[in-house]
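Encoded as structure tokens, the structure appears first; notes follow it.
All protein chains but one are shown in place.
Letters A, B, C, D and E mark the chains as written, and numbering starts fresh at 1 in each.
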């Protein structure tokens, strides 16, 4: 039955952790998708969602560390995690090369996340059979 | 006339720059308050507002750099700017001592902002004659 | 399960303006999945307007908010079933 | 200016649930200041309910949204006047 | 100074309510007069039996129940919002006072802070 065939997903997260539930819902969805045999083409962080890729988040030890959980998931499943460069630069999320380019005092991008342009999102929409957005609630 | 007497303000910013208008409205308010002869007891960043104190923000050169504008205002007027430690740690905003304490790869707090507890907000509410909140809109 | 034309995923509370917009956009053949704060619709009397549209609610979000019992009109689903819904639907809209 | 009991500062768009809550909380002697997205109320027909409550709107936010002309019921103010309003009011509530 | 902290956002979907609770407890810890008002979708913080393990968040049920012990003066719930969300004495946390006209509470306190 075609309706239940395996899909290739692009997930787009636009809500920040510890502000919205979006990264949490997206991770639980992503785990279930992989468990069902689907594939994830990529995960794209946009707008406030880029904060998920911070290497400096330090929530209380009895709360889930969403950035680390996401990073582990991406590594374990070899899924690319991409933070939009325009969203990231405004919000203070930078890698080593942006640090040098903008002469910033540090970098704070958590591996394996990378920073790239909106073209990565466009490619995701073209390459995958399903694009699911995880926005901030309210 | 007592109603127009000079006030001592505590400003609380809970909305992030490049996500809400809160830090912008707060800065234009703060400048006008100083110009009218009022004093600012302190500025307290809470919730998503702590992102205003990031040293790594790099908006496009034709957009206002709100973190730098705020930092300059605080220095010029000797107003303490305090980011709530609990909000900051969850959201990946840390100073040198938190960096060491939590073994994080970098620090990203912009001077002259400092990181401290909610007690700073409580003190602000007690020490000042007006507490004005700048929340995210919507 | 029935084939789904468009799956509408709503994660906003009942008083959010996007909730009304979402309900207005539902068409026969569509399905509605309530997640996060949207599961609060389960507690609102008369919140379900159109019996022709299947309504699902994410069970982890419902029980987190103390709303574990499913009404007769709403089916509680886990993340695995949520994935199935998105795979079956021709289109998915996240409100 | 008249003395103000409570100054209500509203920065939410007219369709935000907190807007209705704010209007419901206005009492004689209070004043309402619209900032940021709340200035869109200037464009909504019949948006001003109670003529006994003075309504102000932040002019920089109004002109940014193409709403520079003040209605007869609403006074456009700059940041300096906003500061005065907060200094005159006994209490200030930011919605 | 008497403070009213107002929570009008649903639990768990956003962090504002949680951080407003922290503000409340902080004022109480400094022996300041502080009360809580839950209104709008925020009344859902007061529902019994919040089981949050599957969304990997901490339940705030215990925090709210412990508020009086930590010196929070009163917990109010907007009566109309409770009706709207099907909340009554049977399914609400104990120790909550129903406010028939919660807007009056804003005028009875000298300092009001909304959650986010």
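Following the convention adopted for this analysis, a contact is a pair of C-beta atoms (placed from the backbone, for glycine too) under 8 Å apart; a residue touches a chain by one contact, two chains touch by 3 or more.
This one's a predicted model, so the numbers in the text were calculated from it and none came from an experiment.
Put simply, the missing chain touches A, B, C, D once the whole complex is considered.
Considering the complete assembly, chain A touches the hidden chain via residues 12, 14-15, 46-48, 86-87, 117-119, 121-122, 125-126, 131, 133, 135-136. Residues of chain C that touch the chain left out of view are 5-6, 17-18, 21, 24-25, 27, 91, 93-95. In the full complex, the hidden chain is touched by chain D at residues 11, 13-15, 36-37, 40, 43-45, 59-61, 63-68.
We take it that only the chains that are shown with their structure count from here on.
For the remaining chains, with chain C not counted, a single touching-connected piece is obtained.
Taking each chain's centre as the mean of its C-alpha atoms, the one that lies farthest from the centre of chain B is C.
Taking the mean of the C-alpha atoms as each chain's centre, chain A and chain D sit 39 Å apart. Note on chain placement: the centre of chain B and the centre of chain E lie 26 Å apart, centres being C-alpha means. Residues of chain A found to touch two or more other chains are 18-19, 21, 25, 28, 63, 137-138. Counting partner chains per residue, chain E has residues 9-10, 12-15, 40-41, 55, 57, 111, 114 touching two or more of them. Inter-chain contacts occur between A-B, A-C, A-E, B-D, B-E, C-D, C-E, D-E.
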